[in-house]
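A single protein chain has been omitted; all remaining protein chains appear in their positions.
Let's turn to subunit A:
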Amino acid sequence: MPFFPRSASAERQAENSSSGAARRIRKTGVVAAAAAVVMALSACGGGGSAQSDDGPVELRFSWWGGDKRAQLTQEAIKKFEAENPNIKIKPEFGDWSGYWDKLATQVAANDAPDIIQMDEKYITEYSSRGALLDLSKYDIDTSKLDEAALNAGKSEDGLTGIAAGINAATILANPAVFEAAGVPLPDDSTWTWEDFGRIAAEITEKSPKGTYGAAAYGTDEASLGVWLRQDGKSLYTSDGKLGFEPADIAGWWANLKQLSENKAVPTASEVVEAEAAPLDQSGLATGKNALAFWWSNQAPALEKASGGDLKILRFPTKTGDAADAGLWYKASQFWSASSRTKHPEEVAKFINFLANDVKAGETLLADRGVYPNSEVRAAIEPKLTPADVKVVKFIDQIKDELGEAPAPPPKGAGSIQEIIKRYTSEVLFERLSPQEAGKKAHDEMKSAISS
């Protein structure tokens, strides 16, 4: 052991001064390594897609929906790509539940898909904040589109959505469950809410345990909208406010509570569990419910999942007259585009294909509702499956019974469904009375759409 140990740095110093060249080399090495690292990092960050004008353009297209829709839509994409070899469409799809969180994040991160399947609940939210492209400035033919459907996509921000289909709120019935219980199917042109409750309770009683006459309503705004319209009210007013009072929604929940007490609908726990189930595993598709609340365009997919025959019914009324059902034609969903897309021309071309091309119609059929383009609708009629035909017939059938078109959902309407669901379970679990729930939900909805 040395008596005075030399410090490490002193040792290094000696070494350094003895070989300056080596030091220089080492230094260059360090700088080079650092430069390499920085370059590698910046290469990761930059996603600049340098594309020449005639090179292939890639567009991202996102939608929500089940397996059947994914299959049909991808087929339509293939047909489009075959005609337009320079445009590639990259599909992104998933369930409704995760769709909106994902879209909000993508838009915020400036990474929105080029083509977006949009819902009426969110279209004002996105278009009023400048996230959607005004499609009227591009080459999309709207002359053949149903006027009401076309207008649904228009606002002060321009034409930000082209209706993909027309649908209506319906009640779907599973005749097999009716038959097993020995209960006749109702006449949907005269039935009342009382009939609905009575029939559903009877089916529950005469069916095996775990099967119920009807699915509970109260998991979205469609059934509430119908109920309010039958009372001469509405979900929203044209100036973007709520079109009903706490007492109106309380009455709706009181009726649901009555249904629940009569065991016409599943237990509160089962209702909560059913909310999370995808369409293919819903009570109607699995034969656990005889009646359920769905949009008309969902009938074919449900029929496929149930493996049997389904019947489309009108909503019950309070008067027993189908003319008072208060139904309306809804744009099932919209084709929208991101305002930040780099290729608006190609996007418009694709949307035009989806909306107006018979080839697209022949593939998509009625999955997103009845085609708004009258020419396509006529051309694809022979190709429709029996399930699709039922939907088209139903839409046709209710034409003369429709009420006034409802006001478009205002900004913030995307949160309404969640509020309805939450208070529905508060009522079903008897944690709140329908009156209390009505008041609280009304307050919350009011602040959701006014902020």
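Before moving on, here are some points about what is shown:
Keep in mind that, in the parts below, a contact is a pair of C-beta atoms (placed from the backbone, for glycine too) under 8 Å apart; a residue touches a chain by one contact, two chains touch by 3 or more; residues count from 1.
Everything that follows uses one rule, which is that contacts and distances are computed from a predicted model.
Set against the options "Dihydroorotase", "Spermidine/putrescine transport system permease protein", "Carbon-phosphorus lyase complex subunit PhnI" or "Carbohydrate ABC transporter membrane protein 1, CUT1 family", the UniProt name belonging to the omitted chain is "Carbohydrate ABC transporter membrane protein 1, CUT1 family". Checked against the full complex, the one of A:E92, A:D134, A:D195 or A:E275 touching the unshown chain is A:E275. Contact with the omitted chain, checked across A:T105, A:T319 or A:S374, is made by A:T105.
Residues of subunit A in touch with the missing chain: 4-5, 7, 9-10, 12-13, 16, 30-31, 33-34, 37-38, 41, 97-98, 100-101, 104-105, 107-108, 125-126, 129-131, 210, 267-270, 272-273, 275-276, 412, 414-415, 418, 421-422, 425-426, 429, 431, 448, 451.
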